[in-house]
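First the structure, which I've put down as structure tokens, then a few questions once you've had a look.
Complex shown without one protein chain; remaining protein chains in place.
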Amino acid sequence: MRYWRVPLDAGQVETPGGEVHILVDRCKGCAFCVEYCPRQVLEMSRTFNRKGYHPPEIVASGACVNCGLCEMICPEFAIFCIEAVSSAGNPNGVSTSVGAEAGEARR
Amino acid sequence: MKADPAGVLTGSHYLDGDFACGEGAMAAGCRFVAGYPITPSTEVVERIARRFPTIGGTFIQMEDELASMAAVVGGAWTGSKTMTVTSGPGFSLMMENIGLAAMMETPCVVVNVQRGGPSTGLPTMVGQGDVMQARWGSHGDYEVIALSPQSPQEAFDLTIDAFNLAEIYRVPVMFLMDECVGHMTEKVVIPKAEAIDIEPRRLTRKKPEDFDPYQVSDNELPEFARAGDGYRFHTTGLTHDEHGYPVMSAKCQEVNVGRLVGKIRDNAESIVRFEEDGVEDADVVVVSYGITARVAKLAVEEARAQGLKVGFLRLVVIWPFPERRIRQIAGSVGAFVVPEINYGQIALEVERAAAGQAVTWPVHHAGGAVHSPDAITEIIVKAAV
Partner (left out) sequence: MTVATNPTGSQEREHPSAPLLRMERIPHVWCPSCGIGTVVKCYATALERSGVDLDKVSVVSGIGCSGRVAGYLKLDGFHTTHGRAIPFATGLKLGRPELLVTVISGDGDLVGIGGNHFIHAARRNIDLLVILINNFIYGMTGGQNAPTTPPGARSSTMPLGNFETPFSLPHLAASSGASYVARWTCLHIRRLTWSIEEAIGKRGFRFIEVIAPCPTLYARLNKLGSGLDAMRFYHDTAEIRNGADTREVDVEFQSPIICGKFVDEERPTFLDLMHDHYSKQLGDRYVPMPPEGGMLHER
């Protein structure tokens, strides 16, 4: 998702952080989650699961905002996200600096 | 348990068979009926439609017989006693969901007030041509129970039995009236509610986590759980295992369908019911059911008056067929005479059960009227030779 401008309260709002869980052997490789994740957290992997499908893999672990879209759109009940447990300091473990180019996936 | 007095119209009445059947259903505790009008059965639901609102029942006239039977099966899964009512053409339409009821092991009652067939046939006139269909009408292997009243009083009494048998064996029970009995008006005595025994729905006492909808132990039947009681069960028309989940294998088919068939066949002796008179030293035995039994009785008296030794056997429960008894009788009589208002249906069963020990003489009738007693007597005389 790209912002055309940085929201004025970006400094005060805490973006939620999410933790993606993939139930690899349940996946049938449809790629809905990869396509529609608004933060481009996922890519299709090249590995095979037990059934011969390519499950998704997480490529932008810090970017997940726990929106739950992957969980809702997956037809296989193979992926979900939970609220991330944050480390000390920044509540979400992500940078809220607005200097970085807005909209880039946060790594 | 005893009948709910709310549904029991205690007293002496002058009712036709259709009305008596409706009263029997209400006395039996039936509280959900889905039906579609078809002559000559419509009066059953007309009676129910009028009385149900005062006894806590719900009647709905569905858009066709397919929907009626589907609603009856669905309604039964709430724990209610449910029933539908039809005649030949509607019976054919209901076969799909009679099969569903058999497969899901759903207790319910299907009343067929038989008329002349096939197809649209003789809508207002008697027939008995659906007897084999009652047993074999839906595809695949399953067993049902079928009863046949010969009078409005029996239309009342046997309807209660039909509901009770449905509960005990978890099958759809076919109530095979015919247009004559349905439209005949006679005295019907309805006893007090305390005198009527009702089989309750066999609800499980297990906790939901221990319950499987089709778990059986030692030849007993599975216990029932109602929708809405928290059991979260699943049931399907597909071949299924004890959890109610579909399993597509020959092994599962054997267990599942084996039970559908076995529960009636293995208990046939407890279910069969017939009335006999003078069979012990007879040369010829007349086997009949429904309205034909009343005509046959006169024919038997005529034949006896001519000096013949004639026995009379009336089927009250048609399916399962009392083959053991027929086979037994066949050993000591020369012939059976089977009058029925069709081209020979129970006659085939009698012949089969007789196993060659006695000759079976069917007395056919295409439908539209009852036999004349002479027509039957004539065959009895021939058979006695």
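Read from first to last, the chains carry the letters A and B; within each, the first residue is number 1.
Everything below uses one rule, namely that a residue touches a chain if its C-beta (ideal position, glycine included) is under 8 Å from a C-beta of that chain, and two chains touch if they have at least 3 such contacts.
Because the structure is a prediction, the values reported are computed rather than measured.
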Among B:V189, B:L238 or B:A305, residue touching the chain not depicted: B:L238
Touch with the omitted chain, as defined above, among B:R226, B:R259, B:R273 or B:H364: B:R226
Options B:T78, B:S92, B:Q253 or B:S332, residue touching the unrepresented chain: B:T78
Contact footprint on chain A, counting only the chain that is left out: 17, 19-26, 28-32, 35-36, 49-51, 53, 57-58, 61-62, 64, 69, 71-78, 80, 82, 84-85, 93-94
Residues from chain B at the interface with the omitted partner, ascending: 1-2, 4, 6, 29, 31-32, 34, 53-58, 60, 62-64, 66-68, 70-82, 96-97, 99-100, 198, 200-201, 226-238, 245-246
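Here is the rule we use: only the chains that are shown with their structure count from here on.
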Distance from the mean Cα position of chain B to that of chain A, given in whole angstrom: 63
